[in-house]
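As you look at this complex, bear in mind that one protein chain is not there, while each of the others sits in place.
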Amino acid sequence: MKGSSSKPPHAPSSHAGSASVEAVEEVEVRGHIIDSLILPKILDIITTGGGTFQIKRITIGQGRHDPSYALVEVRAPHEAQLQALLAEIADHGAVPTTQTDCRMVEADMNGAFPEGFYSTTNQRTEIRLDGHWYEVDLQEMDCGIVVAPAEHAARCVPMTEVSRGDRIVCGHAGVRVVPTERTKDKPTFEFMASNVSTEKPKGSAIREIARELLRNKREGGKTLLVGGPAIVHTGSGEHLCTLIREGYIHRLFAGNALATHDIEQAIFGTSLGVRLDEGQIVEAGHEHHLRSINRIRRLGGIRQAVEQGVLKSGIMYECVKNDVDYLLAGSIRDDGPLPDVITDALEAQRQMREKIRDVTFCLMIATTLHSVAVGNLLPAWVKCVCVDINPSTVIKLNDRGSFQTIGLVTDVEPFLRALVDDVHKLTATEAAK
Amino acid sequence: MKGSSSKPPHAPSSHAGSASVEAVEEVEVRGHIIDSLILPKILDIITTGGGTFQIKRITIGQGRHDPSYALVEVRAPHEAQLQALLAEIADHGAVPTTQTDCRMVEADMNGAFPEGFYSTTNQRTEIRLDGHWYEVDLQEMDCGIVVAPAEHAARCVPMTEVSRGDRIVCGHAGVRVVPTERTKDKPTFEFMASNVSTEKPKGSAIREIARELLRNKREGGKTLLVGGPAIVHTGSGEHLCTLIREGYIHRLFAGNALATHDIEQAIFGTSLGVRLDEGQIVEAGHEHHLRSINRIRRLGGIRQAVEQGVLKSGIMYECVKNDVDYLLAGSIRDDGPLPDVITDALEAQRQMREKIRDVTFCLMIATTLHSVAVGNLLPAWVKCVCVDINPSTVIKLNDRGSFQTIGLVTDVEPFLRALVDDVHKLTATEAAK
Amino acid sequence: MKGSSSKPPHAPSSHAGSASVEAVEEVEVRGHIIDSLILPKILDIITTGGGTFQIKRITIGQGRHDPSYALVEVRAPHEAQLQALLAEIADHGAVPTTQTDCRMVEADMNGAFPEGFYSTTNQRTEIRLDGHWYEVDLQEMDCGIVVAPAEHAARCVPMTEVSRGDRIVCGHAGVRVVPTERTKDKPTFEFMASNVSTEKPKGSAIREIARELLRNKREGGKTLLVGGPAIVHTGSGEHLCTLIREGYIHRLFAGNALATHDIEQAIFGTSLGVRLDEGQIVEAGHEHHLRSINRIRRLGGIRQAVEQGVLKSGIMYECVKNDVDYLLAGSIRDDGPLPDVITDALEAQRQMREKIRDVTFCLMIATTLHSVAVGNLLPAWVKCVCVDINPSTVIKLNDRGSFQTIGLVTDVEPFLRALVDDVHKLTATEAAK
Partner (left out) sequence: MKGSSSKPPHAPSSHAGSASVEAVEEVEVRGHIIDSLILPKILDIITTGGGTFQIKRITIGQGRHDPSYALVEVRAPHEAQLQALLAEIADHGAVPTTQTDCRMVEADMNGAFPEGFYSTTNQRTEIRLDGHWYEVDLQEMDCGIVVAPAEHAARCVPMTEVSRGDRIVCGHAGVRVVPTERTKDKPTFEFMASNVSTEKPKGSAIREIARELLRNKREGGKTLLVGGPAIVHTGSGEHLCTLIREGYIHRLFAGNALATHDIEQAIFGTSLGVRLDEGQIVEAGHEHHLRSINRIRRLGGIRQAVEQGVLKSGIMYECVKNDVDYLLAGSIRDDGPLPDVITDALEAQRQMREKIRDVTFCLMIATTLHSVAVGNLLPAWVKCVCVDINPSTVIKLNDRGSFQTIGLVTDVEPFLRALVDDVHKLTATEAAK
């Protein structure tokens, strides 16, 4: 750091007239930029991308929770490269000091953005209109931003829902990201996220999830459970039923398989042909799931089956009885499917978007497909725990940008059993106070 | 075995009048019933299911390829249990000696079978009409059988495609299964299937797959490749392109992700933001896949992008150029998707069914979702190899009934590289002869 | 089967004088040869190995528990191949009808068998001396058999313990194996073994293990626990301590790591530097395990540390206090090690052999190395459960011949927590009766 320079921070005139002239821009970053590794990341992007930087001013917060500030001059060999670098570091919260309003381009067709559209992250984002910053609504990664300038309103919009004439933000100018900081007051959660190891203390992690369920219920938050059929196959359905009955789960996202095997279990006592009470294979069982689907199709749906007394127990039954809003999304490997299943992927995404708006905690259990799908839709600040016995599911979620997701590599049945136990212990302790 | 009894094999009259009277039926099994473990399996089902058996006649083939025969009397405490047992063992080829025609019930509604419908396996199946046996067409597991009695024709039909008035086979009477025998003249394939171990000789397995590709091409068979995006992420796209160009692949089933990252690679040189030639992370890359989809959407589709010179290389490009029929099935985790993607799961299944009819060899690479989906549709006699670095994919396929699938736990890139090498070596050797 | 032939079963004279003359031998097999897949296996070995067979007589047991019998004539192109085949099928219980005494050769050196030695399986084995059959003692796979003809005694002996002059059984003549049958009265155990899937009901499996612990304790059997350090890392030590204190564990085999991290946990409250109660990383912790080892070394051993009040809790403490016989076997990745560790692998094997003689149930948790080592030593009839979150450990055990081992793919902490719960519930239920 060479001290504050008296040179004007941004001098575009100096490199007019020549394509090869060096380009320069000044950016600033705020927050836990050292603890959260934001500044190191930004500097790394600049140098890896062929640019150079000079830190013109830096103030480092003294405590864990004090914000820091850095003013950085970024240089690149030419303007195009500089813009690429700025776009890159903007996603990490580096905002040019010379600010302009965002640029909007009218969509020239339905279902696609104009070229050069701003591509969103799942971080809190603001756009600049008439010199003021406005927060973008419905934050979601891999979308565009559509603006209603008159109302000073902006929201994320997926590609497929663009209508001709929509005003779409293009370029990075006038857009700023407020990165969620990793170093929070949740050391347990932080720790679990550090590494996809199976050799970590599990008791404290499960206890922390139990606490989160309670806190969320007490504070009126909404908990979304995203679950795969292994919940039923491993005999964990009853634990989930308990959580539903006691009001800890407010939404359920799953596929045809979870619902089918749950219903198979309720009607025939088997899951994929395996009788769960004794672990014996009941051989006729391979047909049971198909007969279950067929029966529900004949009745018109899961709710009808509950109302007509055909379905008397299980996860889906508890959802109907306890007004848990469930969404079953279809996939190409489905048998049947059940009449409740949304077979069109885009329609399923649309409905999932609706239903996650007020979700404040998300528990993903034993499903890669649905977990990644929900991870794509959730903003970065919604707490998310992904439980799977297979480390690759958690690795996949992180690879795809759901950094806020905390992975717990453990086995579904004993996990859910312990979770219910811990919830009960915590409520008993609180009742005793 | 107590020798042939003079008692009539089936005496239903003897247990009329009482619910608790023992029920009895005589079945016969043919084929490699000992080598293929069919007979042990059948006897096991009977005793596990609470029945008893008496082997009344048995002839065991003397060589590996000589068929055997067994006549077995099955007893159960009451008629319902006997019928459950008979249904069970029928799937393994045990046919009652007293044969009747199959029973058909008219579908009373669209999109669902009558209760009691016969649920199909993926094995070759025959039904009895007017005393003659007819093979069922379009064999597929977890379907029903619809019969056109006038034409003596029958075919498998999925639940969703039942029309009111269809004549659906109910019960097991008059239906027989001809199990595919495991012990074949493909010891390498057999061996690989024995166990989901990573510690197996891989060279010979890959060579065997190369031979199968060549044989299938030479004999005019159709090879279907089912692939996941890891083919692109791991930098294996070029190997697959080679196989397509040289005429070894005739169908490609994949999802939005494989096509998107392949196109991203062709346009931007990255896959999920990773530049493949040097393995460096190009940070701006996380937007590339979205920009790729958007660009193709603006052009109307993959074929149009090829025709207009926007897409000039990669797997999808080679498919268009070499008339490989591709099918992209959507899922809820898709970004975009590309305009070519079939977003409705039922429509995707319908089209997959059309396209697999003449497939004789199926190579599944690095995708659980699409592999299980295709495994559900393929009859048992189509050779299938599933390659994945994660043993759980192969385990899952087998758990769901795709027993004919041979699993190879290995890594995509070096696998495909070695496969192309082996194909070239084999053709060079043959050319030299 | 062509009915009993009047031809003499074994006619060696017929192929004297020519190397290429066909060789023939008659063998018989008894037991659940169809249910247990023994006969199919034997026939398969014969034909795969280039031989042919003729089943001369067969009687199939009528119930699940009735034994069957088969008399099989085996032919091979020449005598050497026949002998190889006979050796092979002998391991599955096929015994030549023309029986001779076993052949013994004197060991010509220490620490190695004579060439041609009979190599043992882990199945119950008998040898023939003076026309009588005697059971072999200390059954263990991959050993030889040393005979004391005068006492009509024989026992398995590992290669390294052969002394010059020992009478070692050579060849297969006069040796017969009594295979343990797979189909038993433990359907749950059987079922779990069927497949290394993570999608299986776990509750019933854990309950079954709890029952086995109780049964073994009540009947005076000895339970051996073989454990890895993940028991401590995952915070499961307390559960194991409970099982030890309540008398369910009688032997503990582990390595330096389990004991070290258990002692680190007792002294510093961390395991590998991670504080278990809250899951927080205590950074200084990476030294704790080393300081723990050093402290125990300074005191002379674990027992001394307990006696001097330095070690006051944990697994090793409970072992000392409850007279559980522990054995710590060293490995090349050990730090330290603790003074109690047996650093020589052969000496460790010798002591393990001593300590497993009266073991009737073996629970292996989260250690590949020690599980395979113990699996090598245990006879096939000792019940064994191997619990690991990584399916490859279980696959490895099975690949190496420990077929009696039942694999449970689950997570250590919630597994042990559930196991202790189930043990307590079962004892409470029994007490209530």
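Per-chain residue numbering starts at 1, and chain names A, B and C are given in the order in which the chains are listed.
In this text, a residue touches a chain if its C-beta (ideal position, glycine included) is under 8 Å from a C-beta of that chain, and two chains touch if they have at least 3 such contacts.
Quick caveat: nothing in here was measured; it's all calculated off a predicted structure.
Taking the complete complex into account, C:R291 is the one of C:R291, C:K321 or C:R357 that touches the chain left out. When the whole complex is considered, the residue among C:N322, C:T343 or C:T427 that touches the unshown chain is C:T343. Although one chain is hidden here, its contacts on chain A can still be listed: residues 1, 34-35, 37, 39-40, 43-44, 47-48, 52-55, 58-60, 62-64, 183, 187, 195-199, 391-392, 395-396, 398-399. Although one chain is not drawn, its touching partners on chain B can still be listed: residues 187-188, 191-192, 194, 198-206, 208, 229-230, 233-236, 271-272, 274, 276-281, 389-390, 409-415, 417-418. Although one chain is not displayed, chain C still touches it through residues 45, 48-49, 84, 87-88, 109, 111-113, 115, 117, 119, 142, 159-160, 272, 280, 283-284, 286-287, 290-291, 293-295, 297-298, 329-337, 343-346, 348-349, 352, 368-370, 372-373, 376, 390, 392, 399, 401.
To be clear about the criterion, only the chains that are shown with their structure count from here on.
Contacts with at least two other chains are made by residues 272, 280-281, 390 of chain A.
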